[in-house]
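A protein chain is absent from this complex, but the other protein chains hold their places.
What follows is chain A.
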Amino acid sequence: MGKINAAMHLKTILILLLLFISTIAAAYPEKPITFIVHSKPGSGIDITTRQFTRIAAKYSEATFVVENKTGGSGIIAMREVLDRPADGYTILAMTKSFLSTILLSKSGIDLDDFYLLSCLVIDPEVLITNRHAEVRTLQDIIRDAKAKQGKQKWLGPLVGGVDHLMAVKVWDKLGIRGEWIPFEGGSDALAALLGQHGVVYVGNPVDVKGRPDLMIAAVSAEQRLPEFPDAPTFKELGYDLSDDVLWRGYALKNGVPEEALRYLEDLFVKVGSDSEWISFIQKTAAHPVVLMHDEFSGMVEKDKLESLKYLKMAGILSDNNSTAIIDQQSAALILSALLLIVLLLLYIFKREWLRGEVVIALALTAAALFLYTQTFNFPQGKLSKTAGPAAMPRMWIYGLLVFNLWLILQTIRQNRAESEQQESNGNKLVKAAGLVLLTTIYLFVVGYFGYYLSTFLFLVAGMYWMAYRRHILIFAISGGFVLFSYYAFQKVLMVPLPAGSIWF
């Protein structure tokens, strides 16, 4: 790897020495340090981070917590970090995929909002083929791609993700075209490659580990990988691709105090050089590195420009932002007005038709029509020749419209024959609706008083509302439940429960 060199090691040692002196008097950390991970427990970055915290405990007195804030390909996690104070107690686990997320989402979050602390893992990008297929080597791929004229199937995860952009880059550099077939995750795409439903998979060396049916066709690195000496690099085959890596690193919100920053930098250097850490990363067929702020930022900046270029080349980002054809408010307004008119007319003229089924069917029809207007804003064509993003939702909407109409007609027909159905008891309806309201209040209150106090109050209030009157039992059960949830979730399973802004 070109990124690790002797100078860096020297610098690392110097930083270590300097940091050691400067941290002696530091008071940080006095609270648990939380790592925010954007994917589910058990994912690559989650396991890496949990392993990091385990090894970090050797070098630090602080407690470490890993919190998974999933969703939006990292948007939720980034927002979570930005919403918390820049005190150095919240660390964002980052991967290269965040670049696409930032570039594609209109969330207002930017890379500049973060201080890139350290990158500890880099994983070279490789092309993987099926050993038993006809197309195995890079030369095979190029020949096959030219023969299929852009119909060659490339498998991998999400469109616009790291692997897709790598594929676009490879097509660009090799002068070929392929068809990107996206799967839910890397392993689904790998299964498809094993089943020969496609030709090339874009991934990392870990993907062929333990899978003798797969082979690496080309590696984007300066030199061959020590673990896979038979896999050629793009460079030796004559193509200009040599430093594409999937990196995993850690970032902070901008503005963290110097003292905390020094402490963390010191800790990351120590863990990054720990032998147990290094052997763990090597087990995942990735490269352990210690890139601190300057080098990390340089790499990320370069990758960001490149991502932008290939997102545009893939047609995912375009320069002209098309505005919405139908804006949401007016569509919703028109449809709700129509619904109200229909209900009003029914109420005045055909009151016997106005039964629960009909109201639900009408409301669903209005909702379906509203969503239908939204589908006109969906991108059409180009990326998805046959069935675009609007195809399936529209099919379900048509179905919903047909069956709603059918239901309304059926209800009206039955209504003539049948007499009025039994009325539900008003008192009990109030009882049920009251519990809904109580739950709603509970959810609001959690934001202020946190989980424990709110839950206790909710349980007490709920049992009273349900007309349970054994006061001591009510308090005992409510308290018992809160204690149980504390021990089971916070202590044993280490699932954090929400804290409030006023109370914990």
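In this section, contacts are C-beta pairs under 8 Å (C-beta built on N, C-alpha and C of every residue); 3 or more make two chains touch, one makes a residue touch a chain; residues count from 1.
Just so it is clear, contacts and distances are computed from a predicted model.
Participant: Match the chain absent from this complex view to the correct UniProt protein name in "Response regulator", "Cation:proton antiporter", "SiaC family regulatory phosphoprotein domain-containing protein" or "C4-dicarboxylate ABC transporter permease".
Facilitator: "C4-dicarboxylate ABC transporter permease"
Participant: Hey, which of A:89, A:115, A:280 or A:296 is the one touching the hidden chain?
Facilitator: Looking across A:89, A:115, A:280 or A:296, the contact with the absent chain belongs to A:280.
Participant: What chain A residues would touch the chain not displayed?
Facilitator: 40-44, 46-47, 50-51, 54, 67-73, 75-76, 79, 104-105, 107, 153, 158-160, 179, 181-185, 187-188, 190-192, 194-195, 197-198, 206, 209-213, 280, 283-284, 316, 328, 355-357, 360-361, 364, 368, 371, 374, 378-379, 383-389, 391-393, 396-397, 399-400, 403-404, 406-407, 410, 424-425, 428-429, 431-432, 435-436, 439-440, 442-443, 446-447, 451, 455, 458-459, 461-463, 466-468, 473-474, 477, 481, 485, 488-489, 493-498
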